[in-house]
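As structure tokens, the structure follows; a few thoughts come after it.
A single protein chain has been omitted; all remaining protein chains appear in their positions.
Chains here go by letter, A and B, matching the order in which they are written, and residues are numbered from 1 within each.
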Amino acid sequence: MYGIGLAKGFLVTLKVFFRKPFTVQYPEERLVQHPRFRGEEFVWYEERCTGCASCAKYCPLGIIKIVTHPSDEKPLEGGFYDIDVFDIDIGRCMFCGLCVEACPYDALFMGSGFEEGQYNRRDLVISADRLRVAEKHPSTWYRPQLEERGYNPHKDPPVSWEQVGRENSLTHLSSRPAKIQEYDKRNQP
Amino acid sequence: MPLKTEPITVNIGPQHPSTHGVFRIRVTFDGEVIIDVDPVFGYLHRGSEKLAEERTYTQVITLTDRLDYVSSMTNNQAYVLACEKLADIKAPERGMYLRVIAAELQRIASHLVATGFLVNDLGALATPLMYCFREREKILDLFEMLCGARVTLTYMRVGGVFQDAPEDFWVFLKRFLEEMPFHIDEYEQLISENEIILMRTKGVGILSSSTAINGSVSGPVLRSTGYSWDLRKADPYEVYDRFDFDVVVGEQGDNYDRYKIRINEMRQSLRILNQCVEQIAPGPVRTNSPLLFRPPVGEAYAHVESPKGELGFYIVSDGGVAPYRFKIRSPSFINLTILRELVVGLKLADMIVAFGSIDVNMGEVDR
Partner (left out) sequence: MESLLEGNSLFRWTYCLLAANEGNSGPGPCGETLRNGLLPAGFEWVAFLIAGLGIVMLLINAFLLLVMLYTYMERRLIGRFHNRVGPNRTGPFGLLQPVADAIKLLTKEDLVPAGADRLVFNIAPVLMIVPVLLVLAVLPFGENSFLANINVGILFVLAVTSMNALAMFMGGWASGNRFAMFGGMRAVAQLVSYEVPVVLSVVGIVIYTGSLSMVSIVEAQRIPFILLQPLAFFIFIAGSSAEMNRSPFDLVEAESEIVAGYHTEYSGMKFGMFQLAEFGAVLVTSAVMTTLFLDGWNGPVLPSHLWFLLKVFFFAFIMIWIRATLPRLRMDQVMDFAWKFLFPLSIINMFVTAVEVLVWNEPTLVQLWFMVGINMLVAIVGVVVFSLIFSRKGISPPRRKMSV
């Protein structure tokens, strides 16, 4: 009979008509994101970063710019470099996360937001100063220690550099906060 | 005295609402019947094969995501299998199961896009398109749980999968597997017996299996002609030989068969996913391979059954950290070679539908 297929189609549309809409009204409501979401801003802990530039080497696009100079903290015995420039250009970043995968010291994490739009392309380059003062809600992508704790970057408070790593003790990092303060004071204009 | 007519050539240009990307067709008409078709593509060429020669093997995975941007996981899978063949590594069991889960979910997502846009080209004012995309959102949420991104995934690595799935992934996956058959039935009720769709797609765009085989066509287009060839059964890779599923074959090779094959392939993928969820066992997901992968000198070709056909990667390595030659055998590009045989003799409206039913993705065609 000719119209039966059409009638079935009409029934389907009518059924869908009475359902609640699937829309999420942004910006009043937002989609629920998983803690593993690879967001736009980055989370960088200067206390843990040695300046090894593995992240810059591993980036497929080469957008991380790192300039360091050797510090006076036992440089030949595996000390930390002082970091002058640490720029990530999120205007060209594709958020693949290979830099996070490369970092051996758990110093770089993916962020968890997606609203980093700016009015100028110059402002899309995140400098070290911005990374230092930003609130640190790291995504749990490729960081199983955060996932085991059940950390949710969208709801839980920020994580400090002592709690974010995988190691059992922090003695090798104990001199870092003082070193960083001294470095900042030396570089104050 | 007979009327003197002459054929006109019309350019259905790169900017068109229904050419599935930037694709240009120069069509020669006689009245409303097509007598010649001349496709022009290359508008999306990004030089992936050359770019890959300057990036390490792990960085090339990010390039392969963007080839067929609708189905990233199968691109990753094919490339990673080729690299593993080069270096003779085998991924652990759980890694292979997770790869199969990701690939089958991606197959469902890609077929949803293909079906939605096919019915959109038929003129149904985007209603089935919206329903299909609603289900695709759920699949993309599952991918977000797996690897943090929705479309360009970079999930697989040489030697397995990147990271294990979190706990709530299995809960959501089970819920998705329970709901999805009901939604597929809903699409079928709306589309499959609709007389208008039957009138427009049955008997239109018929492809014979000899033409298809001569043109190296693969995927749903080849299976619609009645020839049963699915790489998951003909040349099983990973753990596909442990699953029990059917190869969906069409009868006539017209547009309706291709649409029906995609719907039934979605059902078979759900079957495979159910078996995966039962059979998967705890364990490592990634072999202990170095971060900078350096395979020995040699060459390898690996192919997978992507939602659009046979996707293959041919890699030649000279012992360095970057591939020496990286060649992509993309199914959409090769499926386009039969466009002329498919379309000549049809009317313009049918050509758009026939082109849509081949399911071409310009990212793959132009690379």
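Throughout what follows, a residue touches a chain if its C-beta (ideal position, glycine included) is under 8 Å from a C-beta of that chain, and two chains touch if they have at least 3 such contacts.
Computed from a prediction, not measured in an experiment: that's the story for all the values here.
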item: Touch partners, limited to displayed chains, of the chain removed from view; value: A, B
item: Full-complex contact with the absent chain, from B:Ile89, B:Ile213 or B:Ala349; value: B:Ala349
item: Residue of B:Val40, B:Ile196 or B:Val297 in touch with the missing chain, whole complex considered; value: B:Ile196
item: For subunit B, residues in touch with the removed chain; value: 8, 10, 16-18, 30, 32-33, 35-36, 119-127, 130-131, 134, 190, 194-200, 202-204, 206, 344-350, 352
item: Positions on subunit A where the hidden chain makes contact; value: 1-3, 6, 9-10, 12-14, 16-17, 19, 21-23, 25
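Here is the rule we use: only the chains that are shown with their structure count from here on.
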item: Centroid spacing, where centroids are CA-atom means, of subunit A and subunit B in whole angstrom; value: 31
item: Subunit B to subunit A touching residues, read off their complex; value: 55, 58-59, 62-63, 127, 131, 134, 137, 141, 144-149, 152, 154, 162-163, 166, 168, 186, 189-196, 198, 291
item: Residue ranges of subunit A in contact with subunit B within the complex; value: 2-6, 8-9, 11-13, 16, 22, 33-34, 36-38, 58, 60, 94-98, 101-102, 110, 139, 141-142, 144, 147
